[in-house]
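Below you'll find the structure I mean.
Showing just some of the chains, left in place.
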């Protein structure tokens, strides 16, 4: 019921997968930020299904419309509302199987929670389509962060068990835009693509891992207790549909390391305090330490698959087989990369505003 | 600056590691809950350093004092404030090395953020000692959850790369209380113990993984967007000092699975809807689905180690070697088990209150 | 930057006076509430300028559009977004006098706060037009409150120093809808109307007082400290543009009364606890006591007046005379009546949801 991400820079979404639109109200954006529809469109386009094998056949133009908050190409300090209209909507399949819950989707929990009144078409409020709201907000957040030199990039590091090799920031920055799977390791991306095609053939789906990186984050964002920077990022990222795990820096690997291995010794680099390694992933005690913030999120395989699965029809209260038709991505990892970037941007912009590193009026 | 966990059932802590006390104010606890100091003490005792090799030699009695909110052994609906006094405090080592930041601790980030005014003694506000506040709140939350049959248990599943074998809920419930490492697999616990002794000898430290389980959670806690149950749990758990990763159900393993493997088919069990597997970890679309909520958190090895590490002295702005003396746990995993339980309890109680499953007055 | 009214039932507005639209996102509305555009339109129409002398000549159709949250005529539990498009907009006058701050308007403070980037046309974000967002939300809140028998009515009790005589609830309920000034005392309303016509002639404006009444509010809404019901109502009502005072029950008159006069003795009425008088205005200790909630708000005379006033041109930094042209109400009191009702409804619905008196799913 809260439906709000952030504390000072806040994001409130509305809309459903097969409703009229998906939109967002962004509160707390400083006045004076040059912003136009193209800035937002560019980020939204990154989330669109690409030409690749992974993506859905639902084709939404996703042309964004700004309803408020921008005047003469600049933010005014008032809430920014923007939305995309839903157009390529065919709800017929959903009507037919309305009472047959798709396994590992929110159909069942939504049905119980909302007493059956939820808009079930295309997953309604639970659809991955709602993430376009985050991406619109993320576009604004990225522009704000750009003012203080913070850059955010995310990339696919694993799909279906195939792992990308470690690359430098420069390589990631350069390669990721060109690759349809958003994987910076082009050789491995080829293997991923072949696996996706095979799995699509089989009516199945794949998951993977996305790594998000924020570079140039100033020291001092976040606090102990409930304003932990990593806590806030983890909470927001885990709320992206299909995400089942979040880890920072060395992440789960810390369980097998000793302190002497895992600690990041402080050193002086050009007269500034830095660390040799970054096992912390850029956060110490809930506060950014100036190193890149590195976070990885695990994305489950698309729950909607073409092959038949056992499930329950709640109206008849009997077990049935269900093959999900509709239009779905075989693997949403490549499209979710833009969402991870957006969520990181929104969270970091919020934290930068809290400590005054982004001013309330941009001059 | 928010320093508040929860929305209706909220937890606000205060105090520092070497200050006068560590306390907590719990708002939103329903009136009419039978509650006494023993209920809280019992949970606090679980967090105390055990007899084992893993634990610190700092010995705090940690006897809790209730300052408000309880009248005639029952909660009144007013804020419950309770605290433990700090007694076994020796800050001399910290004064000496005040400007030499301990690697992978919050010393550096706190120093920058708070302009050097932070209470650095024993890590001050960033100490693991602050988690006793969460545990006190968790004790209250557990009593509330008990009213609706929800049970929470956590256990050590990995230390220093040594993994416990999968056990049943009954085995975990039974074994975990007896084992000083809070590991339900007693055979493996023996190996962990030997490793800890060896590492202690070497002046090093170890990390591990804790699994938290909530049983009997009703369907319907949580929402899409910013009130995702898993998002809220992840955010709160990641804010525990030393936690670097959080995953639900199949977690990061989803990256290597296909949809047909990872999906949890719905079935009818005794006329009720359930699922065969629980790869979702009890949450679908941000809403509890009635299956056990299963979450794992990665805990890094204690940053404070006895052997010398390179670091920087900020006053002299030169690199130095630092051996952290003070009193520390070789592996905080066993003590953090109580904290994971507490954070889960607080979050779940808050969500149950939001949807009215726990009433505002207990009769 | 918060831009959110309420805690569980929350209202977030967007849009500007001369922008594309004014809209609202309502979060936390229970699922299952029958709701259609007519329900909302009816309330919005109450706020439209009437045929009377008091009102502006700007004529907005104010036809509402629902963008999300309703499916098959029933709320789904998802955010309800609705808006009205701005049509009768002429910003030319505002462009001309952009740097000449209208006295007692927000032009100056907005200019300073937002660095001159604010949309100044028609007052932009500070226009009374933004209150249509509250009215849309209030329509939903009223339907929710209707489920538990709570009725909300507001009426004009004073304009330009002319006071309505005390009337019964029945009289108010009946008369207020018919009177264009929303004054239940038709004789006095005639006098008010004549004064308004005279003042309009003189290029001046008038203020007044609105009384809001909530009947049938159950005992138990609100809490001490920051969730005081009267505190929340006062805060929300004082945030309506042009409101300069708020009082409950006997209000400011308490300053001249003795305790024995002002106290409301408890009595038994039909076996239920009630009070003889209602000097408390329905709230004791921040908690509703079952008596009607009675609140009065003071509304200042419209700041925009036709006659010339001294002010400052900030660009030239010199004093100038300014006659505000544009389209304005001589007295906004009659139109603000709907806004007072809406704000009361939103606040009370929020409080009723917090204590579970309105359920999360309407069946």
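Every chain is named by a letter (A, B and C) in the order it is written, and numbering of its residues begins at 1.
Note that in this section a contact is a pair of C-beta atoms (placed from the backbone, for glycine too) under 8 Å apart; a residue touches a chain by one contact, two chains touch by 3 or more.
Please read all numbers here as calculations on a predicted model, not as lab measurements.
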Revision key, fill the gap. A student told that 3 identical chains are shown should find the copy number of the whole complex to be 4
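Basically, only the chains that are shown with their structure count from here on.
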Review point. For which chain is the distance between its Cα centroid and the global protein Cα centroid smallest?
Key: A
Practice item. Can you check how far apart chain A and chain B are, centre to centre, with Cα atoms defining each centre and the answer in Å? Key: 27
Revision key, fill the gap. Cα centre of chain B to Cα centre of chain C, whole Å, reads 46
Point to revise | In chain A, residues with contacts to at least two other chains | key: 1-4, 13, 113, 125
Review point. In the complex formed with chain B, which residues of chain C make contact?
Key: 8, 354-356, 359-360
Point to revise | chain A contact footprint on chain C (complex, rising order) | key: 1-4, 8-10, 12-16, 19-21, 23, 25, 27-28, 31-32, 67-69, 71, 74-81, 83, 113-115, 117-119, 124-125, 361-363
Review point. For chain A, which residues count as touching chain B in their complex?
Key: 1-5, 7, 13, 101, 103-106, 108-110, 112-113, 125-126, 130, 158-161, 199, 204-209, 219-220, 223-228, 230-239, 241, 244-268, 271, 273, 275-276, 279-281, 284-289, 298-305, 307, 309-312, 314, 317-319, 354-355
